[in-house]
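Pasting a structure below so you can have a look.
With one protein chain held back, the other chains of the complex are shown just where they sit.
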Amino acid sequence: MSELVKSPAIGDESPVPATSAAPEATPKQLTQWGEIRHRFVQNKLAVVGLVIITLLFITAVFGNMFTPYDPGAQDLENTLASPNAAHWMGTDALGRDMFSRLIAGTRVAMFVGLASIFFAVLIGVALGAIAGYFAGFADTLVMRIADVFLAFPLMIGAVVIILVTGRGITPVIISLAVFSWATVSRLLRSSILSVREMDYVHAAKALGASGGRIVRTHILPNSLTPVLVYATFNVGTTIIGVAALSFLGAGVPVDVPEWGNMLAAGQAFIGVHDYLWLYPSAFVVVTVLGFAFVGDGLRDALDPKLR
Amino acid sequence: MLRDNISKQDEGGGVTTSEILSVAETGGGTAVPLLEVDNLQVEFKTRDGVAKAVNGVSYSVSAGETLAVLGESGSGKSVTAQAIMGILDSPPGRIAGGEVRFHGRDILKMSDEERRKLRGDKMAMIFQDALSSLNPVYSVGDQLGEMFRVHRGMSKKDSKAKAIELMDRVKIPAAKARVGDYPHQFSGGMRQRIMIAMALALEPDLIIADEPTTALDVTVQAQVMDLLAELQREMNMGLILITHDLGVVADVADKIAVMYAGRIVETAPVHEIYKRPSHPYTRGLLDSIPRLDQKGQELYAIKGLPPNLLRIPTGCAFSPRCPKVQDICRTEIPVLHPVTEQDGTELPGRGSACHFWKDQIHG
Partner (left out) sequence: MAELSKTTTEREPILQVRNLVKHFPLTQGILFKKQVGAVKAVDGVSFDLYQGETLGIVGESGCGKSTVAKLLMNLERATAGEVFYKGQDITKLSGRALKAVRRNIQMVFQDPYTSLNPRMTVGDIIGETFEIHPEVAPKGDRRRKVQELLDVVPDLGLYINRYPHQFSGGQRQRIGIARGLALNPEIIICDEPVSALDVSVQAQVINLMEKLQDEFNLSYIFIAHDLSIVRHISDRVGVMYLGKMAEIGTDAQIYDHPTHPYTQALLSAVPVPDPEVRESRERIILTGDVPSPANPPSGCRFRTRCWKAQDKCSTEEPLLAVPERFKGQDTLAAHDSACHFAEEKAILAV
């Protein structure tokens, strides 16, 4: 085959790919990750989001080493102190340092948010893949079950579970995961259904590729993008969910330093000690925005057609 | 630098495309054409830079006349049409210069409100994909009738009668029975007829049809194209047919403009272009189509690829692919020269943007 010569009739003089993303026709190539990273960092908001998330992670992991006070320690001499040099964000009704509690709350929020999304994605991807790939009865069955879970409003469903199990971090994670997986599996299923009709899947089949190979190298890599983007977006939403559950009194126990708990405690002082609800709200909002920015940036960066 | 050069040539070239084109239709008369596109330029902002989609296009259409605009993907043929209709996606698109005169008035200077009133009423467009151009949740009767309710203030009952009349006119069988049907209940050919009916509803002066039969089967293509031509004659409209296939429009068009990389490279009355193309791109395009009536040898293939609009080659955009390229082609952008016979006799309506058009048509 190597003795075949290029036909001059067909040979391009300038074989520059028409829509080349790389600066010029150099055969040097960015790796796929390199290209995705390149597209991601061009989106300024996405980078801002990534910085926020990174800071939150660092805070969640190492924050307790730097908190000026024990987040549980009460200082009844010094309750409801406005922000000052000793207590940067003031103290609450029991004299606990707000700043230390918010830092500790970051760990709770990140842990619960990530864990429940992790389990939601785990269940959702497994069931969604079965529904999408095997189609037929399995598909119908999984999707009808998903319908049942989607029919419950998340909050009400979660409250019911927690009423049964009692308050705690684990019940919150489980109840949020149980009511989020259905969306993940629907997303993945519809994405698989469109990808499996792509000609490159047919081409792999025509080459004799096994079912496992087709799923692994062709279907999943091309259908996971929406799930990844959804999951990133939803870490933020889930963190709101945790806070909301705690705020409603159905989340983590009241003594745990958690943003929702702190908001609930602060609502009694609206208009009097606004810092009590302003700071926790700010943490929630910034966190949610951070994940949303990153999700948005990921969506654009992962789409191979959008350059 | 280079850009200045181009526009100077366009302005100072003496004869513009629309002048060349208008010779054919008016025989040198003074009638104002229905539509004149004059040195239109359109750019798209992309992540990688500015894509110059249309680079000084001029053409004109008179009432009752059909102009075919021929080009491959990326030639700027559809973008020009969108700019005329005022439906350009902007951003990222932007009209960077030129005029579009409709009944003598520059519509690019009109307010959005004024232009919106023109659309549908005075100028209408037919798209390639009728299924996605029709709203799936309304019956075709509703959608046809809406034109009359919105633009003419007709009652529901009158507009329905009008809708049936229109469906009859585009030869949809059993129009009265089918007026309540939804778009998906019609076949591809019938849907394209409905699109034509919608475009014609208010008897516009100008119709732009963007690949109106490309999505249809060959046996249906001919029906639809004939219908369009017939209605155009009856209503004395100006028609711009945008296509990538000369064969499809050859029977109905009066004149043709061939586009490449956002410029018109050749204009001619339609029956002349096949026999005597005056631009190497047109020649190559015609030679690369296999023949139906005989089995040919190896096909002629234009080498290379259509240009990247972010990096249009300097000089003549076709020069990297041209078999007859000379040094001047790489540096100087050719203007659209009027084409004459060897003895200098004018060939009305013909123009070629090739430095060596004489060799091309006479050699």
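Read from first to last, the chains carry the letters A and B; within each, the first residue is number 1.
One rule holds for everything that comes next: contacts are C-beta pairs under 8 Å (C-beta built on N, C-alpha and C of every residue); 3 or more make two chains touch, one makes a residue touch a chain.
On a predicted model such as this, the values are computed, not experimentally measured, just so you know.
Per the touch definition above, the residue from B:N236, B:S288 or B:T331 contacting the chain not shown is B:S288. Listed for chain B, the residues touching the missing chain in the whole complex are 72-73, 187-190, 217-223, 226, 244-248, 250-251, 271, 274-275, 284-286, 288-293, 295-296, 298-303, 305-306.
Although one chain is not shown, part of chain A still touches it, namely residues 1-2, 4, 6-7, 9-12, 15, 17-22, 27, 29, 32, 35, 140-141, 144, 198-200, 202-210, 213, 217-218, 221-222, 304-305, 307.
As a working rule, only the chains that are shown with their structure count from here on.
Averaged C-alpha coordinates put the centre of chain A at 48 Å from the centre of chain B.
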